[in-house]
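Only a single protein chain was left out; the remaining protein chains are all shown in position.
So that you can tell them apart, the chains are marked A, B and C in the order they are listed, and the count of residues begins at 1 in each.
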């Protein structure tokens, strides 16, 4: 029950880090969406390992094969199956952890749940699964771009180094010009240096990815449990290593008064808009046409290169040595994943909205 | 599609603020759970309006009628329908907002979505809906208590006044001894004074509710999209006025190094546990047996008693005057709501886990 | 997971035969549907017990209270809760069966499943639950009638007495003119006499309800698992006492050749239609604009007034004597139930279709 997301535009992913491959079925994508295979390729490149000195050195081409649901460049309304073969899996790197529970990994919890696990590279718990999400997200983005909706994420914090400026003070398109994906050039350099230091000290560090969605029409989101931000929240919290989610004023809004926080509504020409946007583009769980924006907190990656104490399956003390190829900081590669999950969520709500009026 | 929550232990709520009544169907509750009607009544009292000087003065008894699914004090496995009649709805209080869009309310967004709305008291968008959740939560708590799982929420921040201590440094049972539901007596007094001032200035203020779940067995939560914290996050973000969710180290974890953040695993007697608990009791989306803890950020209530500018349906400028009966700060009454949604989420995952092994 | 039906237009029912009441939540009904309370009342009358000499003599007014989701006579898009109180439940009639397993009833199977059951009047397994479906069906019919779709069921067979004519040779509106709901007056009289004889002999007999849906646009139904007829089939088979479902040529189609069975397509004016309609208005699981028609087979009611051998919970032999008030033949009262489930199914597919194209 756990590997699907969405109500109408639905994705179901499969695959383990070191199995034959991973992939996704998108069910419920409407017919008539033009698919840009190059756009899929670009997003896969943005997520793929080995793309820069501050990411893991595992090499995966992450080529996406479209097996169904697209005919002559257009979606047909039938399920879209996207397949990605694993190529550079070095399973022998993991034989040493077969019976070991690594700290803050999912080794122990998978065993507690299933009584068995594919231990190679973390198996299903590996962030490799997110490659399938990015592929599906690229399809969702195609749908959104036909409606002039734009989803854009960027790194706003690495460790203690965080942007002071809000999204409306930044030129977000500059985020892709550097390897850490921060739209402020100077901050980007500081972040990159910091990650590099952390990597050299064989440690890891956390960060924040921020995201802005522009062009969302008013009226998306379902009342009560499937509020737009509640489903966005689930989507983001489902990404590996995420510890928190806030939208609009977020945790800072706690300290505000109602008289400050309320967004005054006005009408400019035909468009209803708000003077401020502490609501983050969502009121009562439903979009109001303003920019939707949110922050996603990532913890430091659990795999570090220094030795750690732990236990094995039988409870014996063991030493875990960092092996394999891993990221010192996950946020640069998380940017396209956040975008993908945001795009999938919005696409789903667009379809849901079509059923609101007879 | 929007008014249900859960995969196996499923709740579906209905009702508007000023309609005939509200309620909930719980489908999928297993047979054999002993129902304590007094426990339901107590939780309803904790959420109900008019309970103290710092809450809205609307008077609702919020008596819950169990229409089905319980026979001779025990659940039968069939749907449990819980009905709550509205009694003190004063709809005339709201005729003045029939065509008005109140700032940071859902008036405009419901219209944008459905083209029509029950404007009385916010209709479906009112937090009155959460009374149904609390009733359902009391059933979930009955199920959990038979498994020795304990869910406890409390107020940890009001405006800028926040607890410094973590949950393990507090005696949480003291939270119910004061009207703001903060377990630290001195802080509670400061919070109460602050809310009272805010109320007198005809304004509102935000706050944080924290929650701890003890006794959760290892192995709950589903990999990938339905990670335990992702579904908890959706559950919390679906509560009215919530702007953010974080669990374990949360947003603070961003600034940490992996070598600090990793929770070292050890075995004490038969029990596998961790030295620290930055993971918040969840690793890879699955519980590890440690305490689950999280924070939920609430914005200041949108209804303030001071005048505000806004527009009506036609786009004309109007002045919105605060009328009706409202809370100056939502967090004291939100405590049982947070508990209810947490209990429902955990109950669902307990049932899901039963299907993990053949 | 078992008490809901539908993907977008979703119904969830609750209630036991002799509890406080039964009811239904309709979630996903679009806004803007005009609700005709009189139409609900009429359908409830058609299903209610005690309506004629050939039905059970239990007296229930079956008044439906609309608790939410309808404002000023129109749906608002929020959940519609419909409540029906039980009034004439005579629970003492059932104390004698508390520990008895009645033949071909669900007493034993509920115990096997849940380990406990509300034995009064069959509890949840009673056909009383279908009153909630009829109420929900009346809302679905309101939606369909705004689109000029007409759902009409009738009795086509009682025991061995069956209509020879197909639906296109009958004036279906005449079905409501007699108490057995057969559109052929002479056959109706024979059926009524037969049921009356069966009743006098303290026995029961089976029958067939046929149904025709006119005005369904081409393009409804989802490929593969949710074919229009597959979901209709589930809907019908979910009605108490149903043993079979066939649509279009049905079981007779087995004996035909492809060259006979194929429906030749032609275009008349703007409308694509078929010369014959062995397909029953559905091809590849999707409506083609022709009449949809199907048959539903009902077994003889299990409760008979004559004594029967059986066992009790402990396996002791017991004699089951027919008590209580029951139908000698279920089909006359099943007509509005079949219509309700058909209307609900079509309403759901209409909403699903809205999401097929971007």
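Keep in mind that, in the parts below, a contact is a pair of C-beta atoms (placed from the backbone, for glycine too) under 8 Å apart; a residue touches a chain by one contact, two chains touch by 3 or more.
Remember, predicted model here, so these are calculated numbers, not experimental data.
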Inset, instruction - Considering the entire complex, write down the shown chains that touch the omitted one. - result: A, B, C
Inset, instruction - Touching the absent chain in the whole complex: find that residue among C:27, C:43, C:184 or C:222. - result: C:222
Inset, instruction - Please pick, from C:85, C:105, C:181 or C:333, the residue that touches the omitted chain in the full complex. - result: C:105
Legend entry - Missing-partner contacts on subunit A, residue numbers: 1-4, 7-8, 10, 12-16, 19-23, 25, 27-28, 31-32, 65-69, 71, 74, 76-81, 83, 113-118, 123-124
Inset, instruction - Considering the whole complex rather than only what is displayed, give the residues of subunit C touching the chain that is not shown. - result: 1-5, 7, 13, 101, 103-106, 108-110, 112-115, 124-125, 129, 157, 159-160, 198, 203-208, 217-227, 229-231, 233-235, 237-238, 240, 243-251, 253-267, 272, 274, 278-280, 282-289, 297-304, 306, 308-311, 315, 352-353, 356-357
Inset, instruction - Identify the residues of subunit B touching the omitted chain, counting contacts across the whole complex. - result: 8, 28, 30-33, 77-78, 143, 146-147, 223, 351-352, 354-358
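In this section, only the chains that are shown with their structure count from here on.
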Inset, instruction - Tell me, please, which chain's centre (mean of its C-alpha atoms) is farthest from the centre of subunit B? - result: C
Inset, instruction - Could you put a whole-Å number on the gap between the CA centroids of subunit A and subunit B? - result: 26
Inset, instruction - Could you grab the centroid distance between subunit A and subunit C? Build each centroid from C-alpha atoms only and quote it in angstrom. - result: 46
Legend entry - Distance between chain centroids, defined by C-alpha means - subunit B, subunit C (Å): 39
Legend entry - Where subunit B touches two or more other chains at once, by residue number: 1-4, 7, 13, 113-115, 124
